[in-house]
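One protein chain omitted, others in place.
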Amino acid sequence: MLWYKAWRESQARFLLSALAIAGLCAAFVVFHREGMLSVEDGHLTYIGYIWRITYKTYLRELFAILVLLLGVGGLLRERAYGTAGFTLALPVSRLRLIWARAGVGFLEVAALSFLPALVIPALSPLVHQSYPWTQALQFGALWTVGGALIFTMGFLASVIFASEYSAPVAALLILLLYSAIADLPFLERYPVDIHDIMSGVGMRYFQPNTSLLTGPLPWTALAVISLIACGLIALAGRITQQQDF
Amino acid sequence: MSYKSIIETHDLTKRYGNFEAVHALNLKIAGPGITGFLGRNGAGKSTTIKMLLDMTHPTAGTGTVLGRSIGDPASNREMRRQVAYVAEDKQLYAYMTVEQLIRFTKSFYTDWRADVERHLLKRYQLPMRRKVKALSKGMRTKLALLLALSRRPALLILDEPSEGLDPVSIEELLQSLVAAAAEGTTVFFSSHQIAEVERIADRVCIVDHGKLAMDLSLDDIRQDYRRITLGFAAQPPSDDFHMQGIEQIRTSGRQVVVLASHNADAIVERARSLEAVSVDVAPISLREVFLDTVKENDALV
Partner (left out) sequence: MNGEPMMLWYKAWRESRMRFAMIAVAVAAICVYAVLFHDQIQANGIPIRPGLRDGAYSENIYQFVYSGTAKGVFALLVIFLGLGGLLRERAHRTAIFTLALPVSRMRLILTQIVVGLAEMAALALLPALLIPSLSPLVHQSFPLAEALHFSVLWFGCGTIIFASAFFLSVVFGGEYIAPVACYIALISQSLVAQWAPLRPYRLNLMWTMGEFGTRHWDPQHNVLLSSPLPWTRLLIIALIASGLFALSARTTQRQDF
């Protein structure tokens, strides 16, 4: 039931995000000749076009913001609404509340991550194109892990900032700061930029000529990122355990 | 502006989908004085108050407060200058301090009384520099009351004003309300604490299932209302008690309980003529009137 509560509290945001992502993916496929970047532009192949518009730029940027907003909420918000007392009176630990919300959030991030993988390869034949399922699923895996890290930024911010809108603003600024730091020259050689990991830009497992993921995914890096995400949730749990309500 | 009733509604109705929160309510509250507004949870008390103050739009019907139409936003706004309202929730701006909130609120009203403000601050022991979010529920209630009582409004509307207060503070509140009424303010307050209402109110309106079930003065209850308990040797007659003054009849086995608003002597005479073996006439409290009224409504519904 804790998971049900977490789901109910994020359901509207998740469904709206899912609708938007699915809709945009469908639009990218249908309007691949006339759209923002089109196959007509710069002699892009269809695969190159899908990669640019979905996995590199617009959809990835939107995805990052949406999963960050999925992460905000929690007990500090409940305190503002006056329901924290009810929740904390339940015979469950604060850590359990935290992990239930995080667990539901991670599942939602995964669902959003794989949505392009469902829509794009399925719809492409309708416009006489094709996009490999394997590519889409691999990007889904990259987005799941990258999205989980971004989710935890929103999650942690909402544990620290009680104010309704200060938390997401802070989280967005943290994400931007992180992106700026990851772009610093001395860090460029390391796979620390989550956006590059999610899009493949500059990564060994991505072939820019063909816009395809080649070779094995960076499972070690993904595992490390997953651990960091879990660590941030654990930090959020620790902070929550020490807060007064 | 002159007006006869402080609050007057005509068939005031509020529907939420298929659910009717308030049904054809016809209130008439004269002032000055103290009127209690009683009802069970979900009876429609808060919805009625919100309609009077243009927070909720009526589905049907009209009303006036201080002679001004409740349905006209501009008119309602002018009316609110003379109305002080304490909501049931008593939630105030959490980010402001007590001092800031007082300064904020007083800027909207010309009838603010700094002397009363100072007096209540001292009596309620409210810390001026503390943020509202750091106040206990009781302190927040006191602050909400201070914001209302530091004025001299023509009408004071309170929704569950004593909720969250300790007994001493409740006593102070009741005295404040009596003092306000003595100064010419009409007090209209809803409460579940019938004893409090009984102590200070002049009139009581009971609303149930969104409808006005009873509107009577407490003096009438004290002087005229009676509970007449009749015992019969055999099955009591059911059709012979249609008399003036009978508000309710309940039959249980060989006992008949009558709630009479007046004419008790005649009712007793009638009972004796029907061979009642026992007759007991007792004064009735507001609580009993309320409980009988809502139970009667339940039977009808």
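All chains are identified by letter, namely A and B, in their written order; residue positions are counted from 1 within each chain.
Please note the rule applied: contacts are C-beta pairs under 8 Å (C-beta built on N, C-alpha and C of every residue); 3 or more make two chains touch, one makes a residue touch a chain.
Fair warning: this is a prediction, and the values are worked out from it, not measured in the lab.
K.L.:
Which residue from A:91, A:185 or A:216 sits in contact with the chain not drawn here?
P.N.:
A:185
K.L.:
Of A:80, A:160 or A:217, which sits in contact with the chain we cannot see?
P.N.:
The missing chain is touched by A:80.
K.L.:
Spell out, residue by residue, where the missing chain touches subunit A.
P.N.:
12-13, 16-17, 20, 24, 27, 31, 33-38, 58, 61-62, 65-66, 69, 72-73, 77, 80-82, 163-166, 168-170, 172-173, 176, 180, 183, 185
K.L.:
Mind pulling the subunit B residues that touch the left-out chain?
P.N.:
Spelled out for subunit B, the touching residues are 50, 53-57, 73-74, 77-78, 80-81, 83, 85, 87, 89, 91-96, 103-105, 107-110, 144.
The working rule: only the chains that are shown with their structure count from here on.
K.L.:
Whole-Å distance, subunit A centre to subunit B centre, using C-alpha means?
P.N.:
54
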